[in-house]
Structures are given as structure tokens and as C-alpha cells.
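And then chain A:
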Amino acid sequence: MAKHDKPVDFDSLRRRVLGGLVGAGALAAFGFPSIGRAQAQSVKIGFLLPLTGQFAESGNSIKVAVEMAVEEINAAGGLSGLGGARIVPVFANSTNVDEANTETNRLIASEGVIAIVGAYSSGATISSTVIAERAGVPYLVPNALADEITERGLTYVFKTVPNFSQYAVNGAQMAKDLSAKAGVPLKSVALVRENNFFGNVVGREFAAHLPSAGLDLVRDNVFPSNPTSFEDIIVRLKRDNPDVVFAAGEPSSITLLFQQLRELRYWPKLGWIGVGGGYTNPVTHDNLGKLANGLIVVNDWFPQINRPGAAEVNERYRARANKDMLGNANTTYAGVYILADALNRAGSTNGTAIRDALRQTDLADGMPSFMYERVWFDEKGMMPGSILVGAQVNNGRARVVWPDNYKVDEPVWPVPAPR
Partner candidate 1 sequence: MKLSNWLDWQLVAGCIVILVAAGIGVSSPSEYVVQVITLGALYAAVATAWSIAGGMGGLLLLGIISFFGVGAYVNGILFTKYGISPWINLMLGFLVAAALGRLIAALTLRFGLSEDYFAMFTVGISQVLKHLLLNWEYAGQATGIYITIIQDDFWMMSFVSRKPYLLIGLALLLGIVVITYLIQRSELGYRLAAVRLNNQAAEALGIDSVRTKTHAIVLSAGLSGMVGAFYSQFSTFIDPAQVFSLATNFEMLLGAVLGGRLTIIGPLLGSAALKPIQDVMRGLMGGGADALYLVFYGGLLVASCLLLPKGIAQYIQNWHKRHYAKSAPAEKQALAGEIK
Partner candidate 2 sequence: MSTPLLELREVTKRFRGLVAVDHVSFTVGAGEIIGIIGPNGSGKTTTFSCVSGFLVPEEGDILFEGTSIRGHRPSDIALRGVARTFQVVQPFEDLSVVENVVIGALRGGSVDLGEARDYAREVTEFVGLGPVAEQLAGSLTIPGRKRLEIAKALATRPKLLLLDEVMAGLRPSEVDLAIGLVRAIRDKGITVVLVEHLMRAVMALSERLLVLDHGALIAQGDPRTVIADEAVVEAYFGKAHAHA
């Protein structure tokens, strides 16, 4: 029947419920704040993720990647620079801004974390990074994209994900390269994006960059969060008949959108290019099944990429999460290693020492190279040069097709309408 049988995994349920109870019990038993269990010296790192609510799915897939990275580092002898100290990950729920602020304070004040990784949504990251800055606790942002995060002169904040503008710049360049290679004209572009933080910024960046790329934006279609139907957008697309559609949204809305694209028999002349988390989320590809065949998605990494170690990392992740390592799970996994490297070089748990070590980060090899050619930070804490790659989805798997030096497959362009 279904492609792969997904029984209600009662064992993960048992682990999850017991884990919670045990976790709660242990912490409650020790009273509050909790004291580290007696064991070789250990250091705590806080991870702010949306574990409930609308983005719970991405939050939980990132959590699995963090657990994987921490177990691997601890198994390999822990943090050499800190006398083999084991990393203890402390997860905190950052579904909204208040929660993120409260939990950031809790991680710093009562959990005593030496660094924080997180917050997934830009709003939560913007406000919680201010709290970490004041407490002198380094804060690594491997998932939230807002430019403001590193534009405010905060010295303890480091961001490994690219700025929004690159989605527009790299996305437009990819479309032009693919069209040039296929010898097809590319002029008109339409946008289909959700009316949320990510969507608004994507709209702004594409409107700014498309003219300079020689493409004209025919229409910027905005749909509300939690849409119940897309007919009006599809009718507009039919009328505008753009060559390419750039789109951004959450997994929930994309599933509905692609069903209605088929129902109303619409497909752009050349192809559909999805940018950001929602479109590169493996569960979205899984849910869409055949409907996603040929869809081009743009993000900073995909398992099927011509980079050393990429496939192995992804297989290890699939063994745990039963899906590809996408949706920021990859950037956060690399983030843990980048932080570990800095901790080793800092040789102390002092926030300022770690910050200075992070600032001198210059990694061209090691685990993060599965994703980044070179890991370093500019004076604002941004990782320059992190470019985006394009991948084409077929049978639920996304294989990199652009740029040429990373591609594992030849792109099919223009893309036939999925049947």
C-alpha cells in the first residue's frame, strides 16, 4: 500500500514519554536548578528549538541531528581542549518570543550553559540573542535567516546561514544558467510566497535583485499563513503565464498548493523553484510523492551533493530519523562541530574566550566540510561565502544539479508538469 510502512512507532513513543518523565523526574529530584550528573567533567550547551506548535516538525528533526553530533563528539573523546569534557545538550522550547526569552534566561541562569545554538524563527532569535549578548554567552545561529541578527553590533552572535539576499541572487543566477544551457529564453518571473517573516523577506529581496539580474517580476503573489485554498493564485499564474515561479512557504501549505496545481492543471513554462526550509523539507517531498517530481529547490545543502562525506553523514542521520538530513538539521549538525572546534581552541568555558575563538575560526577540513568549503566569520559574525545550491527532486529525493562544481546530476530543464 503506502510507499514505506510507517507504523505508529510505539518504541519511540515509549522513549519519548519515559524520556520526558525521567528527564522531569531527574531534574525535579535534584530540585531546581539542576546539577550535572556525577561523571567525567561535562559542559552544557543550550539548544533553542520550536519543539511544539506549528514548526514542531523542523524543531524535532534538528534535535535528532544535534543528538547525533553530540554523541559522535563525546564518543570520540569529548572536547580535547577542555580535558575530554563531555557535551551535555540542554533542549529548550522556543515556539514564540516570550518563550524564547524565558528559556534563554533559564539556560544561562539555571542550566549554566556555556554557549547557545538556536532559535529557528527570526523573531525569537533577534530577541534572545540580545539576552545572550548581555550575559556574555556566545550564540551560534545555524537556522534563523534575518539580516538584523548580525547587523546590530552584537559581538557574541555568530551566524552560519546565508543572508536572505543570496536566495534572490543565487536563485536568479541558477535559473539563468539552466535556461542558457537548455537554450530556452527566460524573461518573466512570478513569486508565490507565504505572508510570514520568511516570505516577506524573500519578497523584498527578489523584488530588489531580479531587475539587476535582467529578469522582470510579473507579480508577487502572497498567500496567508494556514491557507485553505490556492485557486486565486493559480488563476493569476495562468493569466500572467510566467517563465519561472519562485516560491517560499511552510510544508503544510506546499502540500495543498501542489495538489491544487495538478487539479487546476497549471505548471510554469520552464519550472518551479522553491527556496528555503519548507521546500527543502524531506517530509514535504515525501508527502507530495509524484507531484514533486522535477521541482527545483534551493538551500545551503542537500545529501546528494558533490562534497566529501555528505552521503555518509546523511545515511547516519537517516538511520535515526528515517528521513534525509534537511530543513536546517544539516546546518545545526555542522554548527555543533564548529562550536566544538571553537571550544577546543578556547580551552576554557569562559564566554569571552569562546567568542574570541569563534571569531578566529578558519576551518577548511573536518566534519563541517561536508557542507562548507571554508568556515570563517567576518567582523559582524556572519559567515561570508556560504553559497546556496540548487537540487532537483525525483521520487522524494533531492539531488544537487547546480552549481556545476557541486552537481551530482544533470538538471532536467525546462521541467515537465508532474503527472
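A quick word on the picks: all candidates are chains of the complex that A comes from, given by their letters.
Methods note: a residue touches a chain if its C-beta (ideal position, glycine included) is under 8 Å from a C-beta of that chain, and two chains touch if they have at least 3 such contacts; residues count from 1.
Computed from a predicted model, the values in this text were never measured in an experiment.
J.: Between 1 or 2, which touches chain A here in the complex?
T.: Looking at which candidate touches chain A, I get 1.
J.: Provide the residue numbers of chain A that touch candidate 1 in the complex, in ascending order.
T.: 16-17, 19-24, 27-28, 32, 51-52, 56, 59-60, 90-93, 96-99, 101-103, 105-106, 108-110, 122-124, 126-127, 130-131, 134-135, 146, 148, 152-153, 195-197, 199-201, 224-225
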